[in-house]
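Missing here: one protein chain of the complex. Every other protein chain is in place.
So, chain A:
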Amino acid sequence: MSLFTLGIARGLVGQVLGMVIGMLLTCAVRILLGWEAWAAEPAWTVGAVCSIIGFLLGVGSLDDWLKWTKGIPTPMHHGPPVDKPAWTRYFSVDYNHKVIGVQYTVWGILLLMVGGTVAMIFRTELARSGLQFLGLDLYNSFIGMHGMIMIFAILLGVGGMGNYLVPLMIGAEDMAFPRLNALGFWFNVPGSILLLLSLFVGGWDAGWTAYPPLSARGPIGYQLFFLGVFAIGLSSIVGSLNLLVTILRMRPAGMSLFRMPIFCWAVFATSLLQLTATQLIGTSFLMVSVQRAIGMGFFDPRGILGEVSPMVGGGDPVLFQHLFWFYSHPAVYIFVLPGLGIVSELLPVFSRKPLFGYKWIALSSLAIGIVGFIVWGHHMFVSGYNDILRIPFMYATLLVAIPTGVKFFSWLGTIWGGKIHFDTPMLFVLGAISVFLIGGLTGPILATVPTDFPLHDSYFVVGHFHATMFGGFVFPFFAALYYWFPKVTGRMYNETLGKIHFFIMTPAFWVQTLGQMGVGVMGMRRRIADYDPTLGAGQIESWQLAVTIAGFAIAFGVMLMLWNFFQNAEVGVAAGDNPWRSRSPEWQIPSPIPEHSFPAPLRVVGEPYDYGLADSGYVTTASPGDD
């Protein structure tokens, strides 16, 4: 078996070839126009576009569609490839949502490690004042890199959970559009490669937000960064479209929207945001990209009438911030809603009690999603936009606390009086609640205009943001990994190691996030490579050191988890079909799940969360005659 039977190897070759062809094409056109043959920026940009197409062609994700354009039928192949070992399907185009879910998750964890490593590097730099080993440009590229890589990783994690779980939870055979599903995953690979490659062509030293005018004048790396984001954005759009159609059209008879497992509601709300808002980050980046490439002055404030005042025909960098945050604020709800869904999903299982206020939780996800569209301006309180805009954005932002509060109280109501089992997934769920509470309580402080002014662009924001991301995504994601590991592999992870991971990571994270907020209050600015050691009455260096040590402890915990999974995936103790005694459909079938998940169409026979109610079930695959 040669290496090139693996789709990903062919894809990488395709990406390199695409890049070369794109560059040659650019040179050829320039020669035809009578210009100098080589110009670095257009060559890299066109090369990068072609490299994405090259990867997709190489990996084979477009094969079926190309056949359709010729009218050739393409029967859907189920099961592992016939002439290759079964494991190769994870490295090639495969249409089974369970394979794609694992692909998303593994690629997401890989990026999580890359992003984490980058964070370790600049945290080490920050442990002491002064510049030790990072230059200013590289520091800036690294913080931007940490931000964007982590966003990619989170989107992949969200995609992984959604793709793997949603069809199983609603008893669907697969996603509505399996080919589109595969394409959605494979967009991510060339996208993340472009992002990493951009470091070698100058990086992007204005950070992940890419505000013009800095990004419009920054190094070539920005063009590759924009294209990387386009690729991930396309993945988001097609993935969310697919999930929405799956949820809306593929539920079995009897599973009304308010009888779905609650996680599906979270995915539904997230997908609505992803489907629509993602276009805005694409548009804003495209505008910067063409401003760089052909001088279209969307954000270039120089007017066309010369010195006439006020300027006429000049672009406006603040417009970029509006367009950018119209996606990038809802994006944080895209990141946290599935995580909060996992919390709601797991609490009843480990508390052995019904979920408190199902409809309220379901609708609160939707409410967070809808309110999320009208709060973007709180990122711009100090941007210099029209003063009067601050007030509605402040109130809209504070409004988010209400549906979020609904979730918290419903979680408390679920745990209250339950027979709680403290297995590792449950520990991470409880950790998520504690951490998200820190993030949630610091939110209104930043949403309120007068208290935001002194804290804006300080490390306090960094602390708040990391608490929401860890509480809303990382902890629930880890809970989900531990919880569904036995379902995916059929083996049990090592419970002791899992608990050690939890008890290292949770206190470490508290230290990290509160430490970040602390140095922020002392006067530490975000995105700055160096700081004044006399800040905070000379205490800031020890706080920074504590944050750095806590960061390394979290990384150690994550490594422990990955080692735990790696050790037990093949040879761990057999887990049985339903180790958590869950009522959810995916636990009523064998582990690992066979190629066709359900032997017969699901029938809904009860409520999803009636834990503790004797002799009741949620779904059955038996036909009515068997009763």
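To be clear about the criterion, contacts are C-beta pairs under 8 Å (C-beta built on N, C-alpha and C of every residue); 3 or more make two chains touch, one makes a residue touch a chain; residues count from 1.
Following the convention adopted for this analysis, contacts and distances are computed from a predicted model.
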Protein that the absent chain corresponds to, by UniProt name, given "Nitrite reductase (NADH) large subunit", "ABC-type quaternary amine transporter", "Protein kinase domain-containing protein" or "Heme-copper oxidase subunit III": "Heme-copper oxidase subunit III"
Of A:T74, A:T117 or A:T496, the one touching the omitted chain in the full complex: A:T74
Residue of A:D137, A:D316 or A:E607 touching the missing chain in the full complex: A:D316
Per the touch definition above, residue among A:R179, A:H378 or A:R583 touching the missing chain: A:R179
Omitted-chain contact residue, chosen from A:T5, A:T209, A:Q279 or A:Q567: A:Q279
Missing-chain contacts mapped onto chain A: 62, 65, 68-69, 71, 73-76, 78, 173, 176-177, 179-180, 183, 237-238, 241-242, 244-245, 248-250, 275-280, 282-284, 287, 290-291, 294-298, 300, 302-305, 308, 310, 312-316, 319, 322-323, 326, 596, 601
